[in-house]
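Note that this complex is displayed minus one protein chain, with the remaining chains in position.
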Amino acid sequence: MIDVLYFAWVRERIGVPRETVDTQAATVADLVAELIARDDYHAAAFADLRALRVAVDQELTGFDAPLKGVREVAFFPPMTGG
Amino acid sequence: MIDVLYFAWVRERIGVPRETVDTQAATVADLVAELIARDDYHAAAFADLRALRVAVDQELTGFDAPLKGVREVAFFPPMTGG
Amino acid sequence: MTVRVQTEAFDAGAELNAFAAATTGAGAVVSFTGIVRDVADGLLHMRIEHYPGMTERAISGMVDQALGRWGLMDALVIHRHGDLAVGAPIMMVATAAPHRAAAFEAADFLMDYLKSRAPFWKQEVTADGATWVAATVDDEDALKRW
Partner (left out) sequence: MTVRVQTEAFDAGAELNAFAAATTGAGAVVSFTGIVRDVADGLLHMRIEHYPGMTERAISGMVDQALGRWGLMDALVIHRHGDLAVGAPIMMVATAAPHRAAAFEAADFLMDYLKSRAPFWKQEVTADGATWVAATVDDEDALKRW
């Protein structure tokens, strides 16, 4: 079970800020493929991966990151702090 | 008549912070030559011109600056503000 | 190191004084304050979303890096989230170092990293609705300086 979090317009497109996913996905990219298959909302949110960033257990990483032992994955657009 | 001002160790070597000089010197360099001829204190202060900076009427300039119409000349070491 | 992520406003001057007073031996203190600017069509407010937990972690990581790289005596980051009015302080960085170059560079570095590596997302709310602020290529390029 992995907690999947969404922020900013990714959260808006998906419609919820977080969901718990029962998955055996080996990498973030595999998890994304499973999420896209769920419904049109997920498909719309993940339509262009270049517009997205991913954090695994609160560390920024890439879509090829492994998910073994991971508790939390977050998807969001490029950050605009400061 | 020109007011000549001295700051920091230049002032200390000459012994006074300012003096009024009756001069026909055409440039700062000519004025310096006149001052050096005055006494050992002036000679010591102007021994190494590379260690000195000059301002004419409160604007930083060079030793070749003309003195026509000038009211105030100041000599000092490189500045250490900030 | 002080890192605060909060909805409440803060008093930049009071924070600067407290930061400087707590730091002995520094010859140089630099501060940056970010303030909500109005936009062409009239900003009702700036809304800032963040990722609780990761935000503190990401900021602490970049402050640690700055402390080591520039030999800072101390550094402070305060960043707000929630709805912020025009003219309100958004965030603040302060750095203390023996000399000015280190204090300046470290503050500049922290600003560049906060902009693109701290999980905040800004939204401009006007009478026409809410628009997510897009990250710029310049923001990402700024990181390459370091």
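All chains are identified by letter, namely A, B and C, in their written order; residue positions are counted from 1 within each chain.
By our rule, a residue touches a chain if its C-beta (ideal position, glycine included) is under 8 Å from a C-beta of that chain, and two chains touch if they have at least 3 such contacts.
Predicted model only: the values in this text are computed from it and were never measured.
For the chain that does not appear, the touching partners among the shown chains are B, C. Touching the missing chain, out of B:Tyr41, B:Phe63 or B:Phe76, is residue B:Phe76.
From the options C:Leu44, C:Leu67 or C:Met111, the residue with contact to the unseen chain in the full assembly is C:Met111. Residues 5, 7-9, 11, 55, 58, 60, 74, 76-82 of chain B touch the missing chain (whole complex, contact as defined above).
Within the entire complex, the positions of chain C that touch the omitted partner chain are 11-17, 20, 24-38, 87, 98, 100, 103-104, 107-108, 111.
Following the convention adopted for this analysis, only the chains that are shown with their structure count from here on.
Centre-to-centre separation of chain A and chain C, using mean CA positions: 26 Å. With centres defined as mean CA coordinates, chain C is found 48 Å away from chain B. One simple way to say how far apart two chains are is to compare their mean CA positions; for chain A and chain B this gives 72 Å. Of all residues in chain B, none touches two or more other chains. Chain C has no residue in contact with two or more other chains.
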